[in-house]
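The structure appears below as structure tokens.
All protein chains but one are shown at their positions in the complex.
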Amino acid sequence: MADRHQQKTIKTTAFPYGVGIFLCSLALPGLLVAAEGNRVEKTFEAAPNPRVTVSNARGLILVRGWDKQLVHIVCSVMSPRVEVDSEVIPPSGPADKVHFSTHILDPLVSGKDQTADYSLDVPMGTDLEIRDTQGSVKIEKLQGDDATVETVGGAIVVSDFTGHLFVRSIGGNIEVIRAAGRVEAYSITGDLHLVSPATSKLRATTTSGRILFEGDFPDGGDYSLSEYSGDMDIICPPSASFELNAKTDRGKLENEMPITIRHQPATPLSSANSLFGTHLTGKATVSLKSFSGTIRIRQR
Amino acid sequence: MDEIRRHRTAECDHFELELEAYMEGEVRPFVLAHLGECVFCKVVCEDLLALRTAAGELPLEGPSPAVWANVRAQLSAEAAFAEKEGAWSWLWQLDLFRRPVPVAAFACMLALGCWMTAPRNYPQLEASASLAASGGQPAAVRSMAFVSGGTGLEQVVRELEEAFKAREGSLAPDVKATYENSLSSLDVSIRECNDSLQREPDNSLAHEYLFAAYSQKAEVLSSALEIDEGR
Partner (left out) sequence: MSQQKTTAPKAASETQLVARAQRGDEEAFATLFEMHKRRVYSLCLRMTGNTAEAEDLTQEAFLQLFRKISTFRGESAFSTWLHRLAVNVVLMHLRKKGLQQVSLDEVDSSQDEPVKRDYGDYDRRLMGSVDRISLTRAIAELPPGYRTVFVLHDVEGYEHNEIAEIMRCSVGNSKSQLHKARMKLRDWLRQNEGLMTSGEPVTSDQAPTER
């Protein structure tokens, strides 16, 4: 009796699990198909120095340079109503231009469901143009002529880049590491972090974000850093040779480097803090501006 | 592969499945390999390429003269054609006058250039064509660019703000928040720079930041409107 009761209990308990497992097994092929359908992988043969453009609403875009003459993309999307499109010009033969874009097919798809994550491997000489509204962008090891990256809220990280780099984010933080060539970095509320640049020309501006510059000022370089209300920290080695123009209207200016002061020919600012001078032989030009933030120049 | 194959194989079916992607420029190693093995599939591929080339080379055809005659007659009936233009009409042909942001940006650059090159001791400075000077105020550098209610970048920004407010509801909440934060940050800088210039009209740093803040605000608003319009 107890055995039958036990058997009945087991059956009663096991039955819903069994139904559940059965129903899941019916759904599994669909899930697999869905998972399969939400991932796109393509490869295109590329011409020398191709141009690759990506347009995305949300999600991470990762671009790496490699030594193959191919553009390889893996993209995964959250929703089957989000489509990843590619266009190649010309349509046959090695591509001069490859364009990827995310299309939201259903206006009801919103927020995180719009996410498309891209991972691209491109020839190192690729010119790049990326627009990711709320997603972050990471670029590594490119040596093309130019790269343009724009986001609204997403962070941008670029490392080991050579060429003309233009990065802009309304609210995202920007980090540029070991860039050579020309760099322009702009944000309104985001922070800017510049590490070990080897650039000939650098422009970095943020309104309320912070600027952190760590590295040397290569000979002949022209560096201009500007923020409105955030703080600016410059950390450079004792061997850095630069001519300095630093000024802030309402903020403070703190300097640890031995600067040889010189007189600025223009009318000095009436109430501003300023420092015009030379460190060592002044081989690079450095301009630092702030309105109400603090400028700190420190030795590494 | 020398003999002529007469039966379709599973490879031929696979080839057909991948052919579309191959024609769109994707690297498809299987297709390339099969083209070397199967003369029939190679013919299909070559035919499609010939078709695509021929389509791109189709010449243009022209409509009969009756089409323009009908268009012209209809537009005349709708009074679509204007009277002949006056002597000063050439002025309005300048693209400069048709686009607000580049006009304002150009005008302000011109104003800034005049200000930067003008001798410091002279209070009267040239104003650009599209900017109104405030009445009777010497050394009125501020008034060159930012007279309230006047033309210039300030006015352009105001118009962009109105357009943004009308459409900001269609932005995703997090995107809207990012834009609002940045606009708020720029508004703070504009206010503070204006305050500085009230006390120190010659403050060149404040001028520089004020101009930059307005320009950045115009760019941020334009960027928000472009997203809204799906571009």
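By letter and in written order, the chains are A and B; residue numbering begins at 1 in each of them.
Just so it is clear, contacts are C-beta pairs under 8 Å (C-beta built on N, C-alpha and C of every residue); 3 or more make two chains touch, one makes a residue touch a chain.
Note that the structure is predicted; figures quoted are calculated from it, not measured.
Of the candidate positions A:76, A:101 or A:287, contact with the unshown chain belongs to A:101.
Remark: the omitted chain is touched by one listed residue; of B:74, B:170, B:184 or B:198 this is B:74. Taking the whole complex into account, chain A touches the unshown chain at residues 45, 83, 85, 87, 89, 92-93, 99, 101, 103, 105. On the side of chain B, the interface with the absent chain consists of residues 1-8, 13, 19-20, 23-24, 32, 35-36, 39-40, 42-48, 50-52, 54-64, 66-68, 70-72, 74-75, 78, 80-82, 85, 89, 92-93, 95, 98-99, 231, using the contact rule stated above.
Everything that follows uses one rule, which is that only the chains that are shown with their structure count from here on.
Per-chain CA centroids place chain A at a distance of 23 Å from chain B.
Every residue of chain A that touches chain B in the complex is listed here, in rising order: 42-45, 70, 86, 88, 90-92, 95, 110-111, 133-134, 152-153, 170-171, 188-189, 205, 207-208, 228-229, 247-250, 266-267, 269-272, 289, 291-292. Looking at the complex, you find that chain B touches chain A at residues 21, 23-27, 49, 52, 120, 172, 174-175, 178-179, 181-182, 185-186, 188-189, 192-193, 196, 200, 202-206, 208-209, 212-213, 216, 220, 223, 227.
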